[in-house]
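Since the structure comes first, as structure tokens, the remarks are kept for the end.
Removed from the display is one protein chain of the complex; every other protein chain stays in position.
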Amino acid sequence: MSIRLEDVSYTYMRGTPFEKTALQHVSLSIEEGSFVAIAGHTGSGKSTLVQHLAGLIAPTGGRVLVDDVDLSDTSRAGKAAAKEARRKVGMVFQYPEHQLFEETVEADIAFGPRNLGCSEKEIAERVHAAMELVGLDYDTYHAQPPFQMSGGQKRRAAIAGVLAMKPKYLILDEPTAGLDPAGREKMLKEIRALHKKHGFTIVLVSHSMEDIARFAERMLVLRKGTCVLDDAPSNVFRQTELLEQSGLRPPQVTRFLQMLRRKGLEVPVDAITFEEGLKAILKAVQQ
Amino acid sequence: MEELIRLEDLSYTYHAGQENERPVLKHVDLSIRRGEFLAVLGANGSGKSTLAKHLNAILIPTGGRCIVHGIDTRATEELWRIRQQVGMVFQNPDNQMVAAVVEDDVAFGPENLGIPPDEIRSRVDAALRAVGMEDYRDFAPHRLSGGQKQRVAIAGALAMETDCIVFDEPTAMLDPRGHEEVMATVKQLHRERGITVVYITHFMEEAAEAERVIVLEKGSIALQGTPREVFTQVEQLKRMKLDVPMAAEMVYRLRQKGVKLPKDVLTEEELAEALCQSGWKM
Partner (left out) sequence: MLQDITLGQFFPGTSFLHRMDPRVKIGLLFLLIVLVFLCNTAPTYGLLGAFTLFLMLRSHVPMRMMLKSLRPLVWIILFTFLIHLCSHPGELIAQLGPFEITKEGLQQGIFISLRLVFLILLSSLLTFTTSPLKLTDAMERILSPGKKIGLPAHELAMMMTIALRFVPTLIEETDKIMKAQAARGSDFASGNILQRLKGFVPVLVPLFLSAFRRADELAMAMEARCYHGGEGRTQMKSLKAGRLDYMACSSMAVLTGLLLYLRFSMQ
């Protein structure tokens, strides 16, 4: 089971003077159960890509399949199946303020299940479950107005609102933007728990190579609407030149080890997280 | 060096006197010298944005005083003089541009000051050149990247011929490229034009570029000193839930493991040097 893009292209405002190609012949698949990060600087097409994964925009060329169902199937039978398939993918946008609108956290999280036509009992169950998944205590928060919560709590409420749809695949667009270091760390660990403990497939859009190195199993690098690198982070970060061309750099610790190497110190340069780097240096020093 | 801004026992309480009153700043004493580059670091809710807003009289202290260029910010008749001297760049690049064209936006400040049109023209041109945005003068804001918008906002302050610019988390909403763009511009203005910079951030790498750092915690100054003095206090910073520069943390952890290294290492270069000298075989 997977989300698959087959030769997907997308052009904004086709047929007008403002025409702009955002994706060009992208083929890739996100396997169920994986943790995939997407990197690329602004304008590389990564937001367009994730919106395709979530079935929020239809490709102008090629097709998107979720669990082998074509999302842009317009035949009568196909349409219902596509709608069903689209529900398997949840997407959380960068700013929770774009999503929260109800007077209480509970009502806001219930919005999705209600759109699905769930019974009141089922809605209540889903709201409880979703809040628990993101670590929002029901008794403390359910009656709070979402607009008065802190940045981190708002984001949790927004994620819960999407989790209440019971997706299999969860796409998160820069879920740590605007949080301070402690808030970032907490959020990332919770996302990892969603993956490890609860089996969600995670697609994480991130600018932080450090976070990608620590959490992702696989990373895609986008550049000018094409996918230029697709591999395990440790392999991707070896492609210094391609990364550079895409406006990215390996994690700080990797660059530091490369610097030690250049200074003539015997140290392996394949560490991509701080802890790995620390171990590598310690080992080299102790020899 | 000459003092530009002085905070004396400054306190600020939101909704003072009401049921939901919330003290945000508590008895802060701070002196900012002309031409200095000061970073203010702190977690969300530590009061750093509130502090910033006092520096050009957007907020007036509820206790103590804030003195800018010798003018007490409570003197409302001097408000425009204070704001002319202390410019401000905010977090959200979209919500501080007034005009629908870049150069008109830069002209907004000087126009408010009643400067003659010819002089505004030359100030705007110079300000746009100073931030490297002269090729975008006719652009509409929504066609610019976040970093470019922030540079336009900086130009807007420069065009008012401010002595000091307060940056209130200017990169919090930008991508890494935007971070670098803004930081490079700030450093250049400080170095080449002697602009006094007060830089509020929660990014430790940015604060490390400053000459002096103060760390706010729950509305009070918890740490201050040069970046080296502040960032080598690894345990303190961790307790305040702030990041530590990679090199400082590496040294801290290596020393815990018994590796002999000097304690006050701040940059990666220094760490590499220290490691080379620690008798590591080449």
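Order as written gives the chain letters A and B; numbering starts at 1 within each chain.
Convention: a residue touches a chain if its C-beta (ideal position, glycine included) is under 8 Å from a C-beta of that chain, and two chains touch if they have at least 3 such contacts.
In this text, all values refer to a predicted model and were calculated from it rather than measured experimentally.
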For the full complex, which residue in B:7, B:30, B:67 or B:120 touches the chain that was left out?
-> B:120
Return the single residue from A:1, A:56 or A:284 that touches the missing chain.
-> A:56
Those residues of subunit A that touch the unshown chain are 12-13, 16, 18, 20, 51, 54, 56, 87, 90-93, 95, 97-102, 111-112, 115-116, 147, 161-162, 165
Subunit B residues touching the chain left out here are 56, 58, 80, 83-84, 87-88, 90, 92, 94-101, 103-104, 107-117, 120-121, 124, 140-142, 156-157, 160
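By definition in this document, only the chains that are shown with their structure count from here on.
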Roughly how many whole angstrom separate the Cα centroids of subunit A and subunit B?
-> 31
Can you list the residues on subunit B that touch subunit A in the complex?
-> 43-45, 145-146, 172-173, 175-178, 202, 204, 241-243, 246-247, 249-250, 253-254, 257, 259, 268-269, 271-272, 275-276, 278, 280-282
Residue numbers on subunit A that touch subunit B, as the complex places them | 41-43, 150-151, 177-183, 207, 247-248, 252-253, 255-256, 259-260, 263-266, 274, 277-278, 281-282, 284-285, 287
